[in-house]
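Remarks on the structure that follows.
Missing here: one protein chain of the complex. Every other protein chain is in place.
Showing chain A:
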Amino acid sequence: MLNWQSSPLTGIGFLGMVIGGVLILGLILGIVTYLIYFERKIIGWMQLRIGPNRVGPFGLMQSIADVLKLLIKEDIVPENADRSLFLLAPIIAFVPSFMVLALIPFTATHVFTSNTQVGLLLYLALSSITILGIVLGGWASNNKYSLLGGMRSAAQMVSYEIPLGMSVIGVVLLTGSLNLNTIVVAQSRHIWYIIPQIVGFIIFMIAGLAELNRTPFDLPEAESELVAGYFTEYSGFRFAFFMLTEYVYVFALCALATTLFLGGWSGPFLPSWIWFAIKTSACIFFIFWVRATMPRIRGDQLMGFAWKVLIPVALANLIVTAGVALL
């Protein structure tokens, strides 16, 4: 496998990078497309419905048809919107969601992804850029629903980033590295961190759900209260961007949970990428399952929960872990 990080940049090396980047983009787009299909099917079954079954065999082409429909729709910009920001917002939200995927070690040999020493930190840093896109989208639409949705999102995501960040520090303390691949290797030698860091894992999943704006923390998109939240005014292609962002993050966060707590690509017998796929799918299934089960939490309770419960527990977990690591 090409090791482009330590070798000097050449023409062929650059070409390899571009091809690799495009390949992984295509792969992720495929995964995300079927993630949406998967969600609709799972929730359909849980709700005693059939789910999509018209387009293609078993409705397999449904998501593709949906994306195509969105792509050929008219790109509407509201008259009173802040035009440049309105056009820019989906891109600001979308680009970081793909960038974080470059940091996830999908397999042992780390194909086409960057093996940086500060992978975890970079993930958290990049993912918070998305909030900017959402706030801008809500603001630039010049619509009350969008504005409220955007404000709610910003408050929620900023609040939940803190417990999310704290919950992973336990893992970092145990490994002594921010490199995601090193974390996986350390787990394959000893034990999956879900066992010593069970509290961290639970906080990570809860804060992750809130970070993803998913049920029961889907306030920013509360259909019944604000129609669609920050992307109310968006249509067609730009709406698809926001939609994709959400699902890419579902995949990315589950991939991160797998890497940090579930032993990443490590596992016996099967090839490493299959292990990775199994563990990530289990996480994703959990997120969809929650969506079919839970009502939505209220705004003030959401904030109270983050500041009064999650952060103190995460802090306590951090102190205990630090104590153990010291011994």
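The definition used in the following text is that a residue touches a chain if its C-beta (ideal position, glycine included) is under 8 Å from a C-beta of that chain, and two chains touch if they have at least 3 such contacts; residues count from 1.
Definition applied: contacts and distances are computed from a predicted model.
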Per UniProt record, name of the chain withheld from view ["NADH-quinone oxidoreductase subunit D", "Cytochrome ubiquinol oxidase subunit I", "Aspartyl/glutamyl-tRNA(Asn/Gln) amidotransferase subunit C" or "Alpha-D-ribose 1-methylphosphonate 5-phosphate C-P lyase"]: "NADH-quinone oxidoreductase subunit D"
From A:D66, A:D218 or A:E246, residue that would touch the chain that is not displayed: A:D218
Listed residues A:K69, A:K144 or A:H190, member touching the removed chain: A:K144
Which parts of chain A face the unshown chain closely enough to count as touching? 43, 46-49, 144-145, 148, 215-216, 218-219, 222-225, 227, 291-301
